[in-house]
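Once you've had a glance at the structure underneath, I'll fire off some questions.
Missing here: one protein chain of the complex. Every other protein chain is in place.
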Amino acid sequence: MRFSGLKILTEGLTGNRGWTPHWRDPAPKPEYDVIIIGGGGHGLATAYYLAKNHGITNVAVLEKGYLGGGNVGRNTTIVRANYFLPGNSEFYSHSLKLWENLEQDLNYNVMLSQRGQVLLSHSDGQSDALIRRGNAMRNQGDDAEWISPEYMRKNWPYLNFDSPRFPIYGGLMQRRAGTARHDAVAWGYARGADQRGVDLIQNCEVTGIDIENGVVKGVQTTRGAIRAGKVGIVTAGRSGQVAAMAGMRLPIESHVLQAFVTEGLKPCLDTVISFGMGHFYISQSDKGGLVFGGDLDMYASYAQRGNLPMVEHVAEAAMTLMPMIGKAKILRSWGGIMDMTPDGSPIIDRTDTDGLFIDCGWCYGGFKAVPGSGYAFAHLMATGTPHKSAERLRLDRFRTGRGLMDEEGTGAQHNLH
Amino acid sequence: MRLPCPICGERDVREFTYKGHAVALDRPAPNAGDAAWEDYVHLRENPAGETRELWYHGGGCGAWIVVRRNTVTHEVLGAELASEVAE
């Protein structure tokens, strides 16, 4: 079924009786060409691009819960391409370009809203560092511009310009950045993959990875053994546990990142504002909720929930930056499990096991990466060579020290990001 | 979350900062080889369950402590001074 305004019109006039499932609910077959472990955003996108770009449709996506139930359904929906180190720079640039055509490509409205994102600067030194970033973005062919405090006063007069703890010196704006409807991204890819023949199998937990003589043969699941010549692990948040089934240890520690949404409010914030000094960023959703977040709770966790110190810190940052926000009420807080790598950047690579591939380590940047990650991982799994946008996202960079992507400069070792 | 500092007693987590798994106590010899250092600095068991980890009581006594904690439930099972574990 093709979605369109006309389809909605005809269905509406005929009692909405013609709608069908967005995807099938198939039982697993005994064998596939490719198995994707993990039915989150990245796994579903990988399956979609395997089918669409490479014609590989005998694919199963195995999901232990429901599709899109991981981080793609519990993030702050920000899309951007404002990285500055080689590796991240070309990858996120490619991903943003895919976002810009996603709705037409998927025939699914993921509500990409290129509202712009600004990174605030609070000193001359920060300005220089942000401008270095902006220049890297421009070198990459993406947009970046410097906006002045005067511009901000005009557009966001309620920011604290007059008595701030950290005065605003300016900001780096990417106008093509913005937000998207997070669940729709997962559903759109799921529907697209399903339409091309991919089996999306929910409530199917992988319990083992079958390897013989260094070659992957398939997986064990709660719904039986499934054979496949190629297996991709795309289980951010649980990467360590799944990799352990293949005898691997990863350079990853799992952390909790909290996020927040207020009750619905009439439009008051037309862009994404990031307040680095306060580890705080905020946008407004189409429904009117102010969606915001902060830093990691900073302890290893698989609990998908956090504690009060970070809740309070985020609210404090909100109050010092935009004191008009005081009477917005926090409606819900939640947490996601972040795959934190030592340098804060992701991994898309083959493993030492033939036919076994891994896509992990998205830290707290996985949502905007969904299209690019699926595209590049599908390319790697289909062709055996990395896609050019993801050539540097290698697992061995920590061992060699080559091509580390420590955007924050806090160190290519754990718990400094 | 509250952590039992062996020196100060039970305190709110906001007094502490986190370093990660207690593997950091087992620093290899300089010539232990690439694999040992890769294990030490980068690779992690990252257990979903009980773990041993390092916290710094920077908002208190300045002690580094080794905390036993469950990463799924956040239950804190005990703590000792890193200096005593290291010795």
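Order of writing sets the chain letters: A and B. Residues in each chain are counted from 1.
In this section, a residue touches a chain if its C-beta (ideal position, glycine included) is under 8 Å from a C-beta of that chain, and two chains touch if they have at least 3 such contacts.
The working rule: contacts and distances are computed from a predicted model.
The subunit not displayed here is recorded in UniProt as "Sarcosine oxidase alpha subunit", chosen from "Protein-arginine kinase", "Spermidine/putrescine ABC transporter permease PotB", "tRNA modification GTPase MnmE" or "Sarcosine oxidase alpha subunit".
Contact with the chain not shown here comes from a single listed residue; of A:Ala47, A:Val79, A:Val118 or A:Leu172, that residue is A:Leu172. Within the complete assembly, A:Asp25 is the residue of A:Asp25, A:Glu150 or A:Asp352 that touches the hidden chain.
Chain B residues in contact with the hidden partner, per the touch definition given at the top, are 1-2, 10, 12-13, 17, 19, 24-25, 27-28, 30, 32, 37, 41, 54, 56, 58, 62-64, 73-76, 81-84, 86-87.
With the whole complex as reference, residues 3-5, 7-9, 11-13, 15-16, 19-25, 65-67, 69, 73, 86, 89-90, 103-104, 107-109, 111-114, 122-125, 127-136, 138-141, 144-146, 157-158, 160, 163-167, 172, 181, 183-184, 187-188, 202, 262-268, 278, 284, 286-288, 303-305, 307-308, 311-312, 315-320, 323-334, 342, 397, 399-404, 406, 408-413, 416 of chain A touch the missing chain.
Keep this in mind: only the chains that are shown with their structure count from here on.
Chain A and chain B have Cα centroids separated by 29 Å.
For chain B in complex with chain A, the touching residues are 1, 12-14, 17-21, 34, 38-39, 41-46, 48, 51, 53, 69, 71-74. Residues 238, 240-241, 249-254, 298-303, 307, 309, 342, 398-399, 413-415 of chain A are the ones that touch chain B when the two sit in their complex.
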